[in-house]
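Selected chains from the complex are presented in situ; the others are not included.
To keep things simple, chains are lettered A, B and C as they appear, and every chain counts its residues starting from 1.
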Amino acid sequence: MLLSPEDLGAIWLTLKLASLVTLLLIVLCTPLAWWLARTQSWLKGPINAIVAMPLVLPPTVLGFYLLLLLGPQGSVGAFLGQIGFSALPFSFAGLVVASMLYSLPFVVQPIQNAFIAIGTKPLEAAATLRSSPWDRFLYVALPLAKPGYISAAILGFAHTVGEFGVVLMIGGNIPYETRVISIQIYDHVEALEYGQAHTLSLLMMAFAFIVLAFLYGNQKRQKHHVVAGGVL
Amino acid sequence: RALHLAVASNFIAPIKQLAMEFQQETGNDITLSFGSSGKLFAQIQHGAPFDIFLSADVAKPEALIKNRLAEPNSLVIYAKGKLALWSVHPMTGSLEDVLQRAHRIAIANPKLAPYGKAAKESLMSLSQWDTVKTKIVQGENIGQTYQFVYSQNADIGFVAYSQVLAGDIKGDIIAIPSQRHSKINQAAVVVSQSKNKELAKQFMAFLMRPDIQTKIARFGYSTAAD
Amino acid sequence: MNLPTDNMLCVQIKQPATSQSSFSLDVDLLLPSTGVTALFGASGSGKTTILRHIAGLNISQHSHVSLNNNIWQSAGGSVPPHKRPIGFVFQEGNLFEHLTAEGNLRFAMKRANTGSSIIAFDEVIELMNIRGILTQFPAQLSGGERQRVAIARALLIQPQLLLMDEPLAALDETLKQDILPYLEALCHRANIPILYVSHSLDEVIRLADHMVVLEKGKVTEQGAVHSLLGKLGTSFSRYQDASVVISGVVTKQEKQWGLSWLEFDNQTIAFKQGNESINDTIRLRIQSKDVSITLSKDNHSSILNHIEAIVDETERDPQDPSTIRVRLLAGNTPILAKVTALSAHRLALKKA
């Protein structure tokens, strides 16, 4: 099973992309999920819906709209250009942004639900123990929301690895820069190089399986430290 | 029973019109399915219920015949693509100047798309490939390549002449001489599993009729006769 | 307002009924900011809600809460809960499920006001008898163990005001006997006022200097335990065990018998020796049901204490016709006795 340097490059790029996207998403989604979990504002419904919106479009089409938006003619692209950013399309940074947008709901939702499940009691207890909002968020809410974070990380990571349409559009399939492994496999399939496609797919699934099985295995039934002899 | 055509995505616009005409002429319904040639090929291999396969290349129909998945003698070249260098903005100077000035040059994936292969060959024959290689961004197919230029993320791109004709932005075009690249022939075959071979053959004949070939040419292709 | 609220816990709460709940709270309390104040009242009368307002967990616009003139809540705004120097023992414990018992305590210690570390970790652990369970998670603790950890946690935050919502409900007598005196000593030593919700009159009287009786979100009685217990006919005396508290000076101690004697109003009374010393001023509670009335001084009884008193008032309990409550005066000190109607009749007890 020999991998070409291009395959290796794609694997490396994929890992880098998926890790970075997952990490950034978790950081960025945390305040959003927190707000969504606690707010009584009427904005909650609409914002939740907006978060899920990118899902509804076919990825390549979403990619096309992103191209329009981020291109020199697009409102966002023009603005970024003005403040001195280099263009996002066809760059690794662009891949990161696009993947984040597309995997957003899979990270927000589990975290949000985990925050909801905590309720107010532990936070109230912390507040009476001189724990500031920030402190109680870090030391009470976050640890209690751990299962949600694991779910979010898994879904976000896996979805970014497999994501393809958006990445293809925004990335421009540049070897060693934006050609991730999913594009590489896709190319093999389209070029009828089925043997290479199988090899890469298998490799990817095996790797993912090991990572995920490990992550899940570590996800304990945190809520209830096993009751001696408990039956339910 | 309707005749079921599997059509490469780059031929969507022409085939829609031709199918309508065929329906009017013969009273036979036509169903159209689109996809990349590679996908359609894989689907036919696994029993897709298509009667005719209109590919974007010749290799895949030939491969189908070789695998006894298509009728041996049914292969026809129904269209020949014309490659064009396209930009939304005016292009001045020689082709080389234009290529040197560009920041991003869009082409279709040479491995997958005939237009991509042609673009690469043209660049090589112009001895430009090595100097512009790093500026190239690849669309998965010619449709994406067009979008790169359309959205101006790439300043120029090698697209199909047919696309520029169909699109709402005309911009500036430089035609690429066809001798700089191998032919962009698009072949069609009748699928072996078709239960509608008579009608299929009728459609293949229709497709190659000179008046129809002229219509195809109007979409930006060279005709089979050229 | 120009009230002298220097050493006062001032609590005015107006929480109107909402669509969620028909319960409304309207209280106005001025409590001494030393010693123990008991909050007493039926289930659902609003005790927990008051504590939550003081802690800042509930707020309502028309409330005013201040301790020693530090305003925590007023029309002008609200100090957030984590900036109020309180310790809160919740009725349900509310331990952090993701931390062990020790983790829960360390959580408090890390955030404690380091300036006033009066309450030491080891001392609290020992007292609450929780050393053996420090490594367990709350889900692995028994009800009483959880409650003890919660008390320890609230103490280790080094509060300047301790809010305790039935902290001893799940504890057995023996533990209560260990913990109550400590709490008592603590509030003296560290000068931490305690607001204490309890259903047990025993606990209340043992601990409290001041007391507030709540009914359906309104205060029906408030004042020194001392004076409230001596009053007949208050809503408070409906609670079974009416009693009085007498203060006096310790005048004699006999180690041999384990007894001390208290002198008040020219009378002496023996009681079980504690850690008081001669000349200390202390308080004793006398339950009305422990007082019997005799017309002659009889020396052949195991009853040790005899106090001369005159009958001040008698009252029939409307709900219990078999019982008469008698208010006696030993000098100026009121003493309550609960006797059967039959005995009262036989002894012909009436206002002197």
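The criterion applied here is as follows: contacts are C-beta pairs under 8 Å (C-beta built on N, C-alpha and C of every residue); 3 or more make two chains touch, one makes a residue touch a chain.
Not measured: the values here are computed from a predicted model.
Protein chain copy numbers over the entire complex amount to A x2, B x1, C x2, going by this structure file.
By our rule, only the chains that are shown with their structure count from here on.
Centroids built from CA atoms put subunit C at 55 Å from subunit A.
Chain contact summary for the complex, subunit C toward subunit A: residues 55-57, 80-83, 85-88, 90, 92, 94-98, 107-108, 111-113, 137, 139-140, 153-154, 157. Interface residues of subunit B facing subunit A in the complex, by the touch rule stated above, are 36, 38-39, 41-42, 60, 63, 104, 106, 109, 111-112, 136-140, 144, 147-148, 151-154. Note for the complex: subunit A touches subunit C at residues 121-122, 124-133, 135-136, 139-140, 143-144, 146, 222-225, 227.
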